[in-house]
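Omission of a single protein chain aside, the complex is shown with its protein chains in their original locations.
Going in written order, the chains are labelled A and B, and every chain counts its residues from 1.
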Amino acid sequence: MGKYALNRLIAVLPILFGVSIVIFLFLQLVPGDVAATLLGPRATAEKVAAIRAELGLDRPIHEQYWSWLTSMLQGDMGRSIALQVPVADLVLPKFLNTLILAGASLLIAIAIGLPLGILSAVRQYSFVDRISTVFAVIGAAAPTFWLALVLMYIFALELRWFPTSGMTSIRGDGGPLDLLHHLVLPAVATAAIPLAVITRLVRSSMLEVIRRDYITALRAKGMPQANVIYKHALRNALPPIVSITGLQAGFLLGGTLFTEVIFSWPGIGLQLYNAILARDVPVVQGAMLFIAFFFVLLNLLADIIVAYLNPKLRAH
Amino acid sequence: MAETTVTASQSEPSNGLVRRREWEAREAQAVRQAESSLRLFWIALQRDKLAMASALFLTVVVIMTIFAPVVAPYDPYEADPALRLQGFGTEGHILGLDGQGRDILSRLIYGARVSLPIALAPVIVATAISLLLGLIAGFYRRGIGEFIMRVLDVFYAFPTVMLAIAIAGILGPGMPNVMLSIIVVLIPFITRVVYTATMTIAEEEFIQAARACGASDLRIILHDVLPNVLSPVIVYGTTTMGLQTVFAAGLSFLGLGVQPPIADWGIMTAEGRSVLGIAPHVSAVPGVMLLLVALAFNLLGDGLRDALDPRLRQ
Partner (left out) sequence: MRARNIGMYALLLATAIGWPATSPQAEEAKRGGTLVVAMDAEADFLDNQAAGGWITWRVNRNMFDTLLMEDLTVSDVDVPQIIPGLAERWEVSEDGLEYTFFLRKGVKFHDGTEFTAETVEWNIRRMWDESAPQYSAKAASCTGFSWQALKEIEIVDTYTIKLIQERPFGEFIGKLVDGGCGNTSLMSPANWEKWGNDEVGEHPVGTGPFKFVERVRGEKIVLERFEDYWGNKLEDPRYKAPYVDRIIFRPMTDPATRVAALQAGEVDVVWSPPPDSLKPMKAAGFKVASGPTPHIIYMTLNMREKCLEDVNIRQAINYAIDRAGMAKTLLQGAARPAYGMIAPGSPSFDPEFVPYPYDPAKAKQLIASSTCPEPPEMNLLVPTGGSGNMVPLPIAEWMQRNLNEAGFNVKLETYEWQTYLSFWWKGIQEDQHAYWMSWGMTTPFWMEVFAHSKWQAPGGSNVGWYDSNQADALLDQALLEMDDAKRHELYAKVNEIVMSDASQVPLVHSDTPVLLGPNVEGYVHAPQNWMDFRTVWLNN
């Protein structure tokens, strides 16, 4: 098991290296001049040239990449051009906020999707199955940004049950209850797609396992239904579920972007979006690199868990 | 692994004739299968009422899009400022008017002319590129294939939403850049579908036979592999069209897509955002339309997958 994990970890390193090259090269395409932005409205050509030299923008590209990468590895993510603060100060706290939102969404998706999927599979073609299928189909198709607006209109603007934006209320104590109050609408909006995907997947993998001979045999032997379902069927249906859940968790890192923008959730998605619009290259680089690293590690973790649940895979 | 099998088959020239017959038979079968893919579309629709309804709905939308000037009651840019933000059922404006006083129904119909192509064209282009990459990578798994898949692995390391927004945002707003960003994020996914299918086929006996008989790689790829790869790709492409329509609209919603005043379902939703509390219909209408189109594509894709799945076909 440890060896498998180590092998996977080593296989990930070149990918991360590739990721850093892609991010760096990609941002060379950014139009607009960093130096001009830094100097403001009445910048002369000489001043621009001086700033460019100071930032190392006049050096060959591979040198720029190397110095960028080495400082990144030392934890120095550079300074934001638009906001004039260290990128790390922006990226890390915002990323934690995104983790809260993404975590809550994933929790909703699993807490509802898993039991609903099992129930649907066990009682195939029942009323519950049909209703959950309809919701799953619609949920998978609903545009997140539109769903967020609908939720905001109904529950924040009309019913006033929940706040429209932010993570804590200015007048509130900023405690866990306050946070929870702000979390509900964005988390529900973000959870819709993963919930639909997980429900459908749990249902189909459970159906596949339930139809297998040994489950039928266990049932025939008179083992209690609940026991069959939870001890045997679920255990065997779990690997693909974990694998997809891992993918969905990664998807959530990006998927929160729309809800963060609409509900002004101070997360990394909103930060990245603002930085992209403002062509704030160091922030975009830092945030993308950070998210990509986390995404890769998350997928790695899911792979390892799947392998642990399904020893046959490990042999490959 | 594939290459070792190839050497093994080459060392058995005595079996050549048998193998050649086997190959020819399989190739004919493969071609038939490709032809029948189209027929399967039809069979799938006939069997699956939801998929049928979806196909019908999408056809209606496409027809309305093509004949927008005839179907739409107004010009999408024409405005009656006096009636701005009026809701459903306003006289002459069944779906109401937006913030400029433009007819929402007309903008919805004209909007399809942007919202559909901006998502569907990239799916088609990405599929074409992915077929090329996936076939090569699946057929030549060492060297070039390895290289292609490793490069794509790098793109896999980004959450898709983030990557597409970064590309569209950095390149600047506009339809071509949105399409480009969707193409880039789709290629790794579709290529992997093609790659997996190609790999499975390439390991089969009849392909080894074809090689033994001296068929060129190009011929094998085009005549033996491609027809077998097409079905899963078509299913994947159809299913993802709904997702991409929503996503392209999302980019416009964020201001990274087409530019106002062009009617686009994403822009229309965004335009209603600042009057959400006063005139919710402005955002609601294009959102519902997006939902319906995405739903139709998903159901159609599901129907096709079921039809093409041998286990479910019986």
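The working rule: a residue touches a chain if its C-beta (ideal position, glycine included) is under 8 Å from a C-beta of that chain, and two chains touch if they have at least 3 such contacts.
Quick caveat: nothing in here was measured; it's all calculated off a predicted structure.
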Which residue of A:I15, A:M77 or A:L90 touches the chain not shown here: A:L90
Among A:L101, A:L116, A:A156 or A:M206, the residue in touch with the chain that has been omitted: A:A156
Contacting the left-out chain in the complete assembly, out of A:M167, A:L253, A:L272 or A:I304: A:M167
Touch list for subunit B against the chain that is not drawn: 77, 79, 81-82, 84-85, 99-100, 172-173, 255, 259-261, 271, 273-279
Those residues of subunit A which, in the complete complex, touch the missing chain: 32-33, 36-45, 47, 51, 79, 82-85, 89-90, 94, 152, 156-157, 160, 163-171, 262, 264, 266, 270-271, 274, 277-280
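The definition used in the following text is that only the chains that are shown with their structure count from here on.
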Distance from subunit B to subunit A - Cα centre to Cα centre, in angstrom: 23
Of subunit B, residues touching subunit A in the complex: 150-151, 153-163, 165-167, 169-172, 242, 246, 249-250, 253-255, 269, 272-273, 276-277, 280, 283-284, 286-287, 290-291, 294-295, 297-299
Subunit B contact footprint on subunit A (complex, rising order): 14-16, 18-19, 21-22, 26-27, 29-31, 137-138, 140-146, 149-150, 152-153, 157, 250-251, 253-255, 257-258, 261-262, 269, 272-273, 276-277, 279, 284, 288, 291-292, 295-296
